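Note that one protein chain of the assembly has been removed; the remaining protein chains are unaltered in position.
All chains are identified by letter, namely A, B and C, in their written order; residue positions are counted from 1 within each chain.
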Amino acid sequence: MSESSPVSLVALLHGPDKPGLVARTAGWIFGRGGNILHADQHRDADANIFFQRIEWVPAGDDLAKEADLFTKIARDELGMEVRVARSDAKPKIAVFVSKIDHCFHDLLLRWKAGEMPCTVALVISNHPDMEAACANYGVPFHFIPVTKENKAQAEAEEVALCRAAGVELVVMARYMQILSDWFIANIGCPVINIHHSFLPAFAGARPYEQAYKRGVKLIGATAHYATAKLDEGPIIQQAVAAVNHRHSVADLQRKGRDLEKSVLAQAVRWHLENRILTFANKTVVFD
Amino acid sequence: MSESSPVSLVALLHGPDKPGLVARTAGWIFGRGGNILHADQHRDADANIFFQRIEWVPAGDDLAKEADLFTKIARDELGMEVRVARSDAKPKIAVFVSKIDHCFHDLLLRWKAGEMPCTVALVISNHPDMEAACANYGVPFHFIPVTKENKAQAEAEEVALCRAAGVELVVMARYMQILSDWFIANIGCPVINIHHSFLPAFAGARPYEQAYKRGVKLIGATAHYATAKLDEGPIIQQAVAAVNHRHSVADLQRKGRDLEKSVLAQAVRWHLENRILTFANKTVVFD
Amino acid sequence: MSESSPVSLVALLHGPDKPGLVARTAGWIFGRGGNILHADQHRDADANIFFQRIEWVPAGDDLAKEADLFTKIARDELGMEVRVARSDAKPKIAVFVSKIDHCFHDLLLRWKAGEMPCTVALVISNHPDMEAACANYGVPFHFIPVTKENKAQAEAEEVALCRAAGVELVVMARYMQILSDWFIANIGCPVINIHHSFLPAFAGARPYEQAYKRGVKLIGATAHYATAKLDEGPIIQQAVAAVNHRHSVADLQRKGRDLEKSVLAQAVRWHLENRILTFANKTVVFD
Partner (left out) sequence: MSESSPVSLVALLHGPDKPGLVARTAGWIFGRGGNILHADQHRDADANIFFQRIEWVPAGDDLAKEADLFTKIARDELGMEVRVARSDAKPKIAVFVSKIDHCFHDLLLRWKAGEMPCTVALVISNHPDMEAACANYGVPFHFIPVTKENKAQAEAEEVALCRAAGVELVVMARYMQILSDWFIANIGCPVINIHHSFLPAFAGARPYEQAYKRGVKLIGATAHYATAKLDEGPIIQQAVAAVNHRHSVADLQRKGRDLEKSVLAQAVRWHLENRILTFANKTVVFD
């Protein structure tokens, strides 16, 4: 979208399917003088659920009011769960990273290049290594060491920092700590994680070693929302690359880094553009 | 779609963009008691053109009447070009083939397997080789030799055969004759061709030899609508495969055959499912 | 290879690594006046194993003698396991198929088109459906029904048929019966199977249903050598295709068919061209 485009509203809806939903959302917007830019819907035939992403330029200047009115209609009259965002919003995100830094730099450089409609509010790491890089990028850096003993306290500190900063999305950019159920339950916003295998293959630790040992001809990466069950949350995006008998574990890691970067960046961008709905541990991505 | 799904209507529209188009088509269908299954739209921002594919189950049994009424509204009130088809339609297609038969077998086997919602009305070839195969597939075969001298007459015969059979789509499945402007102008239906390169690279004759000579690291295939300008019609689908210095021209041809088959089949299936609109020598594919 | 190329020998070797192996095989061939066309090697650093594929045109006409001499040298002096084949060999293969026929037709058509250097000696099926197709392709068809009760006897019949025909490779082209340990132990030649997922994900029954349920964004296919452990044999080739929330299980199956065809054909061709060595439940593919 060019800089001079008018600000639009993006609504993500889902709920029990019934006749007329497309007509009613579009009709309401048209009736209020709005101009629909995009409207995409999906029906889950098994569960009879309707999903929609609809984007429009409202007639007047009071976008907050239009968003509220639409939310009310969608909720009360259509029975949908609904979320409405401005197209020019820059949600605050937190990036968690350990020592392996390719996803971290990739996200930050894309953000600097204008590919990521967000504000990087803070970076949290269990190692001090990224401090200088964060200074260069101009983002606050928090070093929170994690040990077996202090893990609960460290997580409490992380949650407190994110909540104080108003973080709306946490991105685990190869953060090498398993998040506790408490963290997931209390962080108060979605968490996107990158796992370095094509899930459900090679969940858990050391996936490249597992892949090498099994002799697969493809390695992969998976971006997913983190849930209480490790590596079992809703999958957002996956990609693979071909490997062969010549590739060592180090080669798989090197090739995998490229997959991890692009898959994580794609997932985060889709999330920030309000393109993802989750249902029944799966994602609907309105690309 | 399972056998027992109710028959739906699919409309493809395009025309000058204006506010309310999504609301008005959806609203009209809802107002007549129809149930919208899919609605996908696109705006060409440069040309200010609106494109839509909308699929719905009408309320009553008279699908022809609903299709006519929708057509009238879309044309007269909304200013759109419009085409409406039944989801259970099996348009008649003609397959043109020469001696190279991989695309021919691929299409016929997919048709037999139920992947292609059409009727293969006839096969036309400038060689007699496919006669027995056509008998096995149960489709009429027409051998129409083409020479420099008889080309105009041969094309007239081809056009007459297709028109007499009510053919609604011609598929050039590696038919190794250049179609004249006369043929394109008179065949009376769209023509899909498969070109064995990633157009616009290597248009014209012997693309694999051209690719080999240039030393490219990817070969490709392109399905497009045939127009009077050779290899310059609207592109429907493209795919590539990696090659390296070890591959001879024969290897490129072999690898290319797999691309040609899948790209052509995909393009034909999209066409038969009424997913393609063309504008300004480009395609909008509602996948 | 063009028709008029001289016949060459292809040796596949593997065994404990030691210095000078490349020099000694190449030197022996050169010393006998042979002309090396290709030589490719690999070392498994973990296990200290040397793998080589070497192809050469011997000086004289007595290829059998050269093959024997090379075998002796490689075995007795270099301590390698070795297999030598003529480049013009057409090993006999058996194709097993059930009702789902896309891999079957794909293999047979590639064979007819000259892509598969083999002789299709027989087709075995637990259903009678492919009888007419086999007649058209000109290959013997054997209908061997399999039930819970007769399974051991049916397998005995299959093994007897393959052994009597001198079959050197069995291809499971979507044969929907689990092979017993007895079959694997007694068939007397390698067995290539196609599994319709990216193993190790979704092993076992109904992989597309499993993939749909998990909400993956990629589906895959895996060709592997069958072993006594179901879906756990050495992987030869894998491929994937992107899917999204719009795709039903039937769509995954349709998209998957294209993967299954190309992955299985590639694996069989590599095997027939003597490009595959197995070790430690993994494959070395000299592509």
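FYI, a contact is a pair of C-beta atoms (placed from the backbone, for glycine too) under 8 Å apart; a residue touches a chain by one contact, two chains touch by 3 or more.
Computed from a predicted structure; not experimentally measured.
Shown as candidates are A:105, A:127 or A:151; the residue that touches the absent chain is A:105. Contact with the undisplayed chain is limited, among B:133, B:165, B:216 or B:230, to B:216. Taking the complete complex into account, B:235 is the one of B:173, B:194 or B:235 that touches the chain left out. For chain A, the residues in touch with the chain missing from this view are 2, 101-102, 105, 109, 113, 115, 136, 250, 254, 258, 262. For chain C, the residues in touch with the chain missing from this view are 19-20, 22-24, 26-27, 29-31, 33, 35-41, 43.
Think of the hidden chain as still there; on chain B it touches residues 42, 44-45, 51, 198-202, 214-218, 220, 234-240, 244-246, 248, 280-285, 287.
Quick note on the criterion: only the chains that are shown with their structure count from here on.
Chain contact topology: the protein chains form a complete graph, every chain touching every other one. At the far end from chain C, in terms of centres built from Cα atoms, lies A. Counting contacting C-beta pairs between every two chains, the top pair is A-C. In this entry, chain B maps onto chain C through a rotation of 180 degrees when their C-alpha atoms are superposed, rounded to the nearest 5.
Two copies of one chain, chain A and chain B, touch each other, and the residues they use overlap strongly: the shared fraction of interface numbers exceeds half. Here the spacing of chain A and chain C, counted between their Cα centres, is 42 Å. One simple way to say how far apart two chains are is to compare their mean CA positions; for chain A and chain B this gives 37 Å. Residue positions of chain C touching 2 or more other chains: there are none.
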